[in-house]
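Excluded from the complex is one protein chain; the other protein chains are retained at their positions.
The first chain written gets the first letter, and so on, giving A and B; residue counts start at 1 in each chain.
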Amino acid sequence: MKTRFAAILSILIVALVLIAPGCKESDDTSEGGASAVDKPPIKVGAIFAITGPASFLGAPEAKTVEMFVEKLNEAGGVNGRKIEVLIKDSGARPENAISMAKQLIDEEKVLAILGPSTSGETMAIKNICQEGSTILLSCAAAESIVDPVASYVFKTPQKDSDAARRIFQTMKDMGVSKIGVVTSNDGFGMAGAGQLAKYAPEYGATIAISETYDKAETDLTGVLTKLKGEDVQGVVNWSIVPAQSLVAKNMKQIGLDVPLFQSHGFGNIKYVEAGGEAANGTIFPCGRLLVADVLPEGHPQKDVLVQYKSGYESRYNEDASTFGGHAYDAMVILVEGIKKAGSVETAKVRDAIETLQGVVGTGGVFSFSAQDHNGLDQNAFEMLTVKDGKFAVYQK
Amino acid sequence: MRLRTYYPVIAGMALIVLLHVVLRVADATYYMTQITMSAYYALVVIGLCLLMGYAGQISLGHAGFFAIGGYTSAVMTTYNLSPWSDSSWVGGLDSLGLLVRWEDLYGTEILSFSPWVAFGTAILLTGIIALIIGMPVIRLKGHYLAMATLGFGLIVYRVALGTPILGRADGISNVPPFRFIDGLQVNGRAPFRVQNYYIAWTAVIVAMVLSLNLVRSRVGRALRSIHENEEAAHSLGVNTYRYKLGTFILSALFAAMGGVLLTHYNGSIGPSEVTVMKSVRYVAIVAVGGMANLWGALIMGILLNFLSLRGVFGTFDDAVFGGILIAMMLFAPQGLLRVPELRAFSALLSRRSHG
Partner (left out) sequence: MNFAQVVQYAFSGITVGSIYAIVAVGFNIIYNTTGIINFAQGEFLIIGAMTAISVSRIAPLPVAILVAVVVTTALGGLIEFVFIRPVKKASVLRLIIITIGLSILIREAMLHIWDEQVRSLPYFTGTAVSSLTILGAHISPQVLWVLGASAVIVAALTLFFRYTLMGRAMRACADDSMAARLCGVNDRWMVTLSFMLSAGIGALAGCVISPVTQTQYDMGAPLAIKGFTVAIVGGLGNSMGAVAAGLFLGLLEALVVSQFAAAYKDVVAIIVLLLILVFRPSGLFTRGDVSALRTA
């Protein structure tokens, strides 16, 4: 009898010990300590893919948010209130994102949710946030996030369609018309393939061949040989790391010497380093973060970009990427929305965000409307290229 | 049918109701979300426990069956047949009562298969696929069986990732709730939380009762004899092949059930539900619960999935399951509940007095 009792008790204790942290496991970055602020902090949630297959998105995004919130709170917060951000790691799994979104909405009753990092996760929680009347500021790229528009759902990355159009415009100016397209099989690559196919005719370009490869592919010489066989005048690669640098290298190695266009997923100097010499000459549309230092003084984005880039690099000792920038923009938009609304009532903040115009972020200058929950257009992109292993603005 | 054998089931039902009351009092009914999701994953675990623990067959691709069930249901309930509503076959399906008209969140009118039809198709399809895959694969042993099931899981993953109609990498979202009858539906939204808590547990209880009956029956004894020593069982006239195949198909059907119900609960499904890591997690849960211990597998399944879904393990989520696998195999190959210190506890759940 005694042993049975002891056994039950120990199991219960173990279970409680395991569950108790579950009640307060979220990453709490509220600035405690004595301050003149009496009002409770504003609760904001964040779901990022910090580990797992999309960690190159989620890890910088989470770090950016932490850094931003710390600086903001040090400066006194927003409208006199500090921000408390609860960051959760979904591992790029939509079912985890769903569970965490429900936690944030039902339990923590957050004002807004930043992220998720991937389109699949965002689409999984889009309805949940809409029905839960919680603002969602997604850092994922799919057009379907804001089309059809759900009143509470916004996204910060630039439009894939704008990227495709800028690429085609540049191609047209270069005189390149017959191209080969290679895309990865993840959501980003898929979306890109669709946009490229859609806009090619408009700019007089013909896609001679379009192939999809696995995002974790280790050798692309086979696929590129196929493109070479079609005598293409240019190659567009729409993917994320690690395939981007692989395409660049393999192209040069098999002697496919034509211009290489990448997508705005090429947003980190590390990818240039990975590609070595092969990365030189790549042309791609991108937010101006990567060339922040060489932007002319007086450019509307210059200050924000330089501040973010140097702040991130000095604090985390790693290169800033445009992906972290999407999270930065989400925070900026939220803060501007709170300021403009003058309140933290979700509906009011949402209305305020929808009327924001000319908000300077890293991805571009945002102007929202009831139909446009992305706020960016073609001009958010700058055509960049790689010269001598560094990013430079593309000159014709 | 001795009532005594169902004491644990009755105790379990009482615990479930007790938990509801506790959560209600603590004003923490939101925990039900993760509990409900874990309960649906537990269906997969129960089936896998039968396969691994009783029939002794490893499956490294069981998430594949979950996905087949979930995706079939998702596609059939979301694919909009409106563009063809004038054609004869759509008209025919409609007149048979197989289609429903509904409006999604954005006001689009959708004509798709009714969730019941989708559910039936999903289960049927899973059964057929399990039969086709199982027939050659069940003959294999050890590493070869492991590799074959791994291969199966990978194929399902590739199909899910590469097929446009299945949403490719983004999966299928906008899956409507599953209405049983008026007022009772599988739906993840907050107003239906308590209802769904009980629906999920009902499914689990049904699965447990079925499994417990199976295990205590002639079939169960045959399975255990196969697990102990297949040649001996075979020589005694046990049709080992049929029993193993049957268990394989049954465990696949349980997994598909879990897939269908969870897809409607979440409102979406994606390729992340059918990765190798997911299959490995199910194996880890069965291992830690006790290979041949249905209750252990169920408890561990609920506990581990609950914690994982709430993000308790943080960035070490996968590492926890990997660690569990190793720890279990090194220290407690019979499962956590058979370790001597916990024998007393496991005695509560079984008929034996000493565990």
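One rule holds for everything that comes next: a contact is a pair of C-beta atoms (placed from the backbone, for glycine too) under 8 Å apart; a residue touches a chain by one contact, two chains touch by 3 or more.
Since this is a predicted model, take the numbers as computed values, not measurements.
Screening A:S90, A:Q158, A:T212 or A:Q301 for touch with the missing chain picks out A:T212.
Note that of B:G56, B:G167 or B:G220, the residue touching the chain absent from this view is B:G56. If you put the hidden chain back, the residue from A:K249, A:H264 or A:R288 that touches it is A:K249. If you put the missing chain back, the residues of chain B touching it would be 52, 56, 58, 60, 136-137, 139-144, 146-148, 150-152, 154-155, 158, 162, 230, 234, 240-241, 276-277, 280, 283-284, 287, 315-316, 318-319, 321-326, 328-330, 333.
In the full complex, chain A touches the hidden chain at residues 51, 53, 55-56, 59, 185, 211-214, 216, 218-219, 221-223, 225-226, 228-229, 241-242, 245-246, 248-249, 252-255, 270-271, 274-279.
Note that only the chains that are shown with their structure count from here on.
As a whole-number value, the distance joining the C-alpha centres of chain A and chain B reads 34 Å.
Chain A makes touch with chain B in their complex at residues 3-4, 6-8, 10-11, 15, 18-19, 21-22, 25-26, 50-52, 88-96, 98-100, 102-103, 106-107, 119-120, 123-124, 126-128, 130-132, 142, 144, 148, 150, 185-187, 189-190, 212.
Of all the residues in chain B, the ones that touch chain A in their complex are 28, 30, 33-34, 37, 105-106, 108, 161-162, 168-171, 173-174, 188-190, 262, 266-273, 303, 306-312, 314-315, 317-318, 341-345, 347-348.
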